[in-house]
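Below you will find the structure I want to go over with you.
A protein chain is absent from this complex, but the other protein chains hold their places.
Take a look at subunit A:
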Amino acid sequence: MEYVNPEGLRLDGRRPMEMRQLRAEIGVLSRADGSASFEMGNTKVIAAVYGPREVQNRSQQMNDQALVRCEYSMANFSTGDRRRKTKADRRSTEISLVIHQTMEACILTHLMPRSQIDIYVQVLQADGGTRSACINAATLALADAGIPMRDLVTSCSAGYLNSTPLLDLNYLEDSAGGADVTVGILPKLDKVTLLQMDAKLPMDIFENVMQLAVEGCKAVESHIREILLENAKTLGNRRGV
């Protein structure tokens, strides 16, 4: 199968180094302390953050830091084919864990001891790159909730098909069976906090693909910052600043 044609275009008309269209909105759920929706092309996820609040289960309370909990789910209608999923299938558990670890690593939990922060992410529409979209949405929701963070963690994936590194795979490309590298970074600190790959790649190619994913994360970051700035402005306007 040809994923990049000789004219250098991918199946959806992007070039190999191009990301899908990003869209994000903050404060989409009024009851949550912070919320955001994040779209990468046809992948759409929504994140809600509650907290910091009292720890529900006393036995889990920690005296030196906040408890971060994360729940990931996929809406039944998100993939189009009506496949019924058991609530905690292995893939969801794994993604929950990945998001949890990534977010926990950037929240300044020691500032909020004896409290609990709940992050809920749900995939409304899946078209590849759900993991990255979830992390990006969670970052925005945490920022919206005003939770102190080391940095805005952002994520993006890149793959390798037809001997070409490709940024931000969509579902069609993702299911081609090539390598898929998901990277999460703390852009200001220039640190990688998440790195996943589900295939083998020669080292030199892997480095190229990962570098591409990192570039993608940076692009996501600048987009997220713009959204946050705009949001801050509207908030300011509302308050009459």
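We take it that a contact is a pair of C-beta atoms (placed from the backbone, for glycine too) under 8 Å apart; a residue touches a chain by one contact, two chains touch by 3 or more; residues count from 1.
Here, contacts and distances are computed from a predicted model.
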Chain left out of the displayed complex - its UniProt protein name, from "2-oxoisovalerate dehydrogenase subunit alpha", "RBR-type E3 ubiquitin transferase", "Exosome complex exonuclease RRP44 A" or "Adenylyltransferase and sulfurtransferase MOCS3": "Exosome complex exonuclease RRP44 A"
Residue among A:Gly41, A:Gly159 or A:Pro187 touching the omitted chain: A:Gly41
Hidden partner chain, touching residue among A:Leu9, A:Leu111, A:Leu189 or A:Leu235: A:Leu9
Contacts of subunit A with the absent chain, listed as residue ranges: 5-7, 9, 11-14, 17-22, 41-42, 80-81, 127, 162-163, 170, 172, 177-178, 200, 202, 219
